[in-house]
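Left out: one protein chain. Kept in place: all the others.
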Amino acid sequence: MKEVNCTINGVTVTVPQGTSILQAAKTVNVNIPILCYHPDLPAWAACGICVVKIENSPKMVRACATAAGEGMAYITHDAELHQVRKTVIELILSTHPNSCLTCPRNQNCELQRLAADFGIREMPFEMNVPEIEADKSTPSIVLDPEKCVKCGRCVAVCQGMQDVWALEFIGRGDETRMAPAGDIALNDSPCIKCGQCSAHCPVGAIYEHDHTRAVLEGLRDENRVSVAQVAPAVRVAIGEEFGYEPGDIQTGKLYAALRRLGFDVVFDTNWAADLTIMEEGSEFVRRFVHGEGEIPLITTCCPSWVDYMEKYYHELIPNFSTAKSPQMMLASMAKTYYAQKIGKGPCDIFMTSVMPCTSKKYEIARGDDMYSSGCQDIDYSITTRELARMIKSAGIDFRNLPDEEVDEALGIYTGAGTIFGASGGVMEAALRTAYHLVTGKELEKVDFEAVRGMEGVKESVIDVEGTEVRVAVAHQMGNAKRVVDAVMEAKRKGEDPPWHFIEIMACRGGCIAGGGQPYGATDEVRLKRIAGIYRDDVQSTYRCSHHNPQIKAIYDEFLGEPLSEKSHKYLHTHYTPRPIYSK
Amino acid sequence: MAKMTLDELRKLRESKKKELDLRSPDNKSIHVVVGMGTSGIANGAKKTLQAFVDELSDQGLTNVSVRQVGGMGLDFAEPTVEVAVPEMPTVIYGNVDEEVARKIVRKHILGKQLINEHIYDRPAADIVEGTE
Partner (left out) sequence: MAFHHYVLVCGGTGCVSSKADDLFGELAKALDQEGIRDDVQLVKTGCFGFCEQGPIVKVLPEESFYVGVKPADAAEIVSEHIVKGRQVDRLLYKEEDSKVHAKVDDISFYQKQFRIVLRNCGFIDPENIDEYIARDGYLALERALTGGMTPDDIIEELKESGLRGRGGAGFPTWQKWGFSKAVEADQKYVVCNADEGDPGAYMDRSVLEGDPHSIIEAMAIAGYTCGADTGFVYCRAEYPLAIHRLEVAIKQATEAGLLGDNILGTDFSFTIEIRLGAGAFVCGEETALLASIEGKRGMPIPRPPFPAVKGLWEKPTVINNVETLANIPVIISRGGEWFAKVGTEKSRGTKVFALTGKIKNSGLVEVPMGTTLRDIIYNIGGGIPDGRAFKAVQTGGPSGGVITADYLDTPIDYEHLQELGSIMGSGGMIVMDEDDCMLDVAKFYLEFTVEESCGKCAPCRVGGRKLYNILDRMAKGTAEEEDFGRIEDIGQAMKRASLCGLGQTAPNPVLSVIKYFPEEIGAHVKEGRCPAGVCKGLIQYYIDPEKCIGCTLCARRCPVNVIAGERKEVHVIDQNGCIKCGECFDACKFGAVIRR
C-alpha cells in the first residue's frame, strides 16, 4: 500500500494513503476534537469542530474528512483554531437545551465533554432551542429532536449501515431536524427498532424507552415471583459501566447484582439459547434432510431482522425459522414449566429480561404468540444501560460483588448458548448440534471460525459426512440485502438456493454491539466484546447445546422432544407481512 | 429532421447563413423579431407577439415574418422588438405593448416612420460573425 509522509504540528508522520488527518494525528497522540465524526461511519463533516490548518494556506480543512497529503504540514492546535472551535461549540450550545442534569446522557455526553474541555463558562449567544415534541411512539426508542445537534450520525446509521431509511433530515436552514422521513411517527415508519441510532447519538437526542421504574414497581409486588433473565451479550459489556474493559466477563457479578436488586430468581438467556438450538437445529434437519419445508432456513433470534423481513422480504416467511428467540423461549418456560415446578400460575411470575437490545422491548408484544403462557410472557425488557443505572442507583458496589451462581433450572448453559451474543454464534451453535442430529455423532472440533469475525457477510461450506451444507452469516442490517437478494433471485429462477442455512443479525458484530449496550461501541470495542464471548465459550463445561443437562431435563419432564406439539405451542411463532409505512 | 451527416450539416449551415443574412436591411422582406425571454414574457411579450400577428393580418400584410428570439438584455425596456424594414435602419423598440405593436405595423412598416419614444439600442455589437 502506498504511504504518505506529512507533519502534524511539526512531527513527521507516515500513514497509508487515504488516512484522514484525524487518524494520522492519533498516531502521534494528538486527539483532534470531534463531534459529528464516528469511526463506524463515513465522515459527514457537519460540525466543523475538527478543522485544522495547513501551513501556508489560509484555509482550514476538516480533519475527519480530509486525507493526509504527501508533504503537507498540518497544525492541529493554536490560538486561532481554539477560537474558531470554541465559537462553533458555543453556537451549537446556543441551540441545545441546558438540561444536562435530567438528560439520559448526563456525564456520558460528547457535547458536554467538549464544553467541559473547552472550559466554556458563559453563553455568548442568545438561546434558540426549537420546541419539538419527543416521539415516543415505538416501544423501543425515544426521539427527542430538541436535543439534536444535527451531527447526522443517526441518519447515516439508519440509511447507510442499516439500510432502513426510517430517519432523515427534514426542514432547511436552522429549522433542519432529524425525524422519521415524511415527518410521521417513528412507529409508522420503516424503523426496525434496532436502536443503532441511539447507540451512535453523541447526545441525548435518541435513547431507549426507560422501563427501570416499571421494573422496580414490579419488584415491589410481593405476590409475584420476580424472575430475571440476562442475555449472552450483556455479560461482556456491562462491566464497561463500572470501569472494566470491554469483553471482561461479568456473569457472576451480574447474577449477584440482580439478586441484590430484588429478583427472587435469576435465569440465564444462554440456557434458552441452547433450547433454541434444539428446536431450530431440529427444524433445519427436518427441512434439509427430510425435505419438509423450505430451504434455506433463516434464523429469527433478532427481532429487528424479523421486523425488517416482515416489511421488506415477507416472501421469505416460509424460510423463516418458526423458533422463537431465546428471550421469548425462556419467558415462556419460566411462566409454564418453572411456574408449575414451584406451584405457581403463569401470571404469578414477574418476568424481566436484560437485553443488549432496544428491539427486544418491541418483541415482547410482537404478536399473540408472545402471550403463550396465558399472560404476557415477558413483563419488561430492559437494556444493559438501564440495568447499569438500576445497579448504580441502588448503591450496589458492582466491582466488589462476589460472583454468584445462576438458578439452575433455566440457567445452566453451554458455550453454544453464550456465543449467540456474537455474529455467527447462532450459526455455529446450530451446526454443532445439527451435525449430531444428522449423523448421530459428535464433532471432534466444535469451532467454526469461518462464521466468526467482523466481515459483513461470512460464508462457509460444511461437510456433514459427505453432504455439503452451505451457510451464510450477515450482520449489520445493510449487509442482509446481499444475502437475501441472492436467495430471492434463486427462488425466482427456480434454482438451487445459494445457501442452506442463514443467520442474520441487525447490529454490527451481533448483539454484543446491540442498540442497548453501553455507549461507545466501535470496531475496537466490538472485537474485545466478541473475544470475551468466545472466551466464555471455551471456558464452558459443555460446548454443544444438546449436552446441556437442563435442556435434556426439560425435554424429559415437559416438552417431550424438539418440534413436539408442546414445543410448537410455547416455543414457536408466526410471521406476517407488514407494511413498510403504517399509514 | 433526419440524422445529419457531416456534409449535410455543413450544407445546412451555409444555406441557413444566407437566410439569416437576409434579415439585414438590404433585403426585400420585413422582419419583426420579438424578445421572448422570461423578462419579456413577464412584461407581456406574448400579447405583443399576438398583437403583431393580428394587426399584420388585419392590414393584409403577408411579406412580414414575425419571429421570436430569447431576451436581448434590455430588461428595463421589456418587451423588446427588433424591426427590420428594407431601406430603413433596423431598430430595437422597447416597452412595446399591444398598442405600440399595432402602431409599429401601421407607422413603421406601412408608413415607413420610426416610432417616437420607443427606440432603444442594441446593447452590443455582435462579435461572433463568421469564424474564418
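By letter and in written order, the chains are A and B; residue numbering begins at 1 in each of them.
One rule holds in what follows: a contact is a pair of C-beta atoms (placed from the backbone, for glycine too) under 8 Å apart; a residue touches a chain by one contact, two chains touch by 3 or more.
Computed from a predicted model, the values in this text were never measured in an experiment.
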### Candidates A:Ala46, A:Ile120, A:Ala134 or A:Cys375 - the one touching the absent chain
A:Ala46
### Residues of subunit A in contact with the chain not shown
43-49, 51, 59-60, 62, 65-67, 83-85, 87-88, 91-92, 94-95, 124-126, 128, 149-150, 152, 168-169, 171-176
### Task
Name, in rising order, the residues on subunit B that touch the hidden chain in the full complex.
1-6, 9-10, 12-13, 16-17, 19-20, 33, 35-39, 41, 67-77, 80, 82, 85, 87-89, 94-95, 112-121, 123-128, 130-131
